[in-house]
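Take a look at the following structure, please.
Complex shown without one protein chain; remaining protein chains in place.
For clarity, chains are labelled A, B and C in written order, and residue numbers in each chain start from 1.
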Amino acid sequence: MIAVLPGLPGAARALMLRDLRLLWRRRGDAFQPALFALLVVVLFALALGGEADTLARVAGAVLWLAVLLAGLLALDTLFRGDAEDGSLEQWMLAPVPLGWLVAVRTFMHWATTALPLLLATPFLAELMHLPRGQLPVLMASLALGTPLLSLLGAVVAALTVGMRRSGILVALLALPLYVPVLVFGAGSVAASAQGLDPIGALLLLGAGLVVALVLAPLAAAAAIRIALN
Amino acid sequence: MTPTDRPAPPLLQARGLRFARNDEPVFGPLDFSVDAGEALLVQGDNGAGKTTLLRVLAGLLRADAGEVDIDGERARAARRSRAIAYLGHLPGLKADLSALENLNFLCGLQGRRRGQVPESAMAIVGLAGYEDTLARQLSAGQKKRLSLARLWLSPAPLWLLDEPYANLDLAGIELVNRMVQAQLRAGGAALVTTHGAYAAPPVRTRLLMLERPILETAA
Amino acid sequence: MNPIVRWFHKLGSPPYFDRFAARWAPWAYGLGLLVMLWGAYGALFVVPADYQQGDSFRILYIHVPSAWMSLFVFGLMAFYAAIALVWRIKLCEILAMACAPIGAGFTLITLATGSIWGKPMWGTWWDWDPRLTTELILLFLYLGVIGLYNAIDDRRAAARAAGLLAIVGVVLLPVIRYSVVWWNSLHQGQTIRLFGESSMDPSMVQPLIWMIVGTKLWFIGALLARARGDNLRRENGKAWVAALATGKETPAR
Partner (left out) sequence: MSYLDYVIAAYAVFVLVLGWDFVACRLQIGRELRNARRRAARQASHPASAGPAPRQDPDTQSPSELNR
């Protein structure tokens, strides 16, 4: 029997095509994280009193938190659907490494949940009266930070994928791991607000992203193997 | 039987295969082999470990002891993924994709035989005309047939079929038997689990009876 | 076979480990208690009051060893977990998971005593000092490991998943620590040195060393006892546990 086996790009293409199709079938869902972040921002504004000065001072931190929490809520959909219908088993049986498929899936999940959020950020920043000068730093920190959050979250989502309901446990596991990302992400905005150089924090985020790109898919793949035992 | 008796090594050979869950033995130690052109019928009661055995052979679970050889070589992950196609309880179909899209994705992920296309495989399993139907709208039997089409496209010589007859009508059972026959004629082999002998492919078969292991109990 | 390797393999057998733990845990507990009492006596009654901090610095004699233990236990947990993941040694799974509640306990002590020490020093129960903040996140990491271990039904899968989380945590812990220090410097906090700038008098160091040794010994006792409990839970239903429970002689293995 002569086989046509997929290489790494072929399997990645198949998986990306599938995810894009699924997204298109449920295109309404793609806006939910952005909607959630909008709601968080609105609630913060209501709680803080809506004064432009007050809002501007905390805008960077609130926007980072809104994005982080929206990503946290979306985390459960990363592998759960594929675990429940048996797709993950087929991934494990495929002739490409599971870590590669996990990396591609995490990238697609980031592109479908965090990227719309990133595009909506200037709008949200306007709601929070973020000083214009801080917007580029905020966007850069989010662009580097949200993939990092997705990769760290992928490990946690993989660890909890075998449970029927993970609920609050995902938050308990993921949030402590998110601390450095939040600190450097929100910190870079705070630094630029104080007139300090934000580049250092951004570089650290970038370095973290490179390391996580290599290690997180491997850890998540190992976690999936454990969870589907 | 010494290895010199046969010219080619068996397609699949298990030696001293054992698996335990939470320290309770599920099966084993098992010794068996399957040659190319042969089917191995795995029978046993509920809980005898049939599904677990297939999952261990597929590499989804790790055996606690023992070895599995494929074509006379130790079965590593890369080797397994090329040699083994697994049909489990979960079909691995996305409900929001059409039948053909599902099949295309799984072929893209796992590879396919040269000369086979998803459309013809769908016709073979009797799903012609259902290409654009969403998987969520298929019946349980039709989903099973779609999984069989995936199996048919798979380039792997060794099929691990877990309860392939479940959810199928008489024509479907006949279809499974025909597919297994064709696979064996092409030099492949199949492991089939059933809990009764009511349906078995009319091919050269070996039988592996699994029994529920006696648990070690207090005094 | 090397006698050490052979002993380790023997220790991996659940009944043998049970006997080993039952035999040595009380010794470690007792010795740890004695050493800690001796150290506490020195810390409370022998060492003179600090000229800056007064008597409150006596709290540090339990705060510092607990903080050390909280980090040490996390590292040890990840170490056991790594062995368990690579070589699938069941005893290491049990030991790794036995580390978690004890480490969480020491982290809790560190946080509570740090806060109590901080009240007279800083005038507030909580300050976002980098050390305390790191300890707080460490506590969450411990709770995450414990929570994950208890949330998965299959004991072995649970131990392996929680162990993987512990390894991820130990990799991230230096990053977390560094990020918190950076954050603190960004927001103009200041760090108070625990002990005075001047080199400490040897008589002041001695009780600290005793406390550090004592907590380590106590930890060994706690680790053995916890691992024994988990071991018994997993083995419940086996003949040797029944023999042990009903007081009959355990069959020699």
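One rule holds in what follows: a residue touches a chain if its C-beta (ideal position, glycine included) is under 8 Å from a C-beta of that chain, and two chains touch if they have at least 3 such contacts.
Worth saying up front: this structure is predicted, and the values here are computed from it rather than measured.
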| item | value |
| --- | --- |
| Residue touching the undisplayed chain, where the options are C:116, C:146, C:181 or C:213 | C:116 |
| Chain C residues that touch the omitted chain in the full complex | 29, 40, 44, 49, 53-56, 58-59, 62-63, 66, 101-102, 105-106, 108-109, 112-113, 116-117, 119-120, 153-155, 218, 222, 225-226, 228-229, 232-233, 236-237, 241-242, 244-246 |
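Simple rule for what comes next: only the chains that are shown with their structure count from here on.
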| item | value |
| --- | --- |
| Rounded Å distance, chain A centre to chain C centre (Cα mean) | 33 |
| Centroid spacing, where centroids are CA-atom means, of chain B and chain C in whole angstrom | 47 |
| Distance from chain B to chain A - Cα centre to Cα centre, in angstrom | 37 |
| Set of chain A residues in contact with two or more other chains | 229 |
| Multi-chain contact sites of chain B, meaning residues that touch two or more partners | none |
| Residue ranges of chain C touching chain A (in the complex, touch as defined) | 85, 137, 140-141, 143-144, 147-148, 151-152, 154, 156-157, 160-161, 164-165, 167-169, 171-172, 175-176, 178-180, 182-183, 186-187 |
| Chain B residues within the chain A interface of the complex | 58-61, 78, 80-82, 84-86, 88-97, 101, 104-115, 155-157, 186-188 |
| In the complex, chain B residues that touch chain C | 21-23, 215-219 |
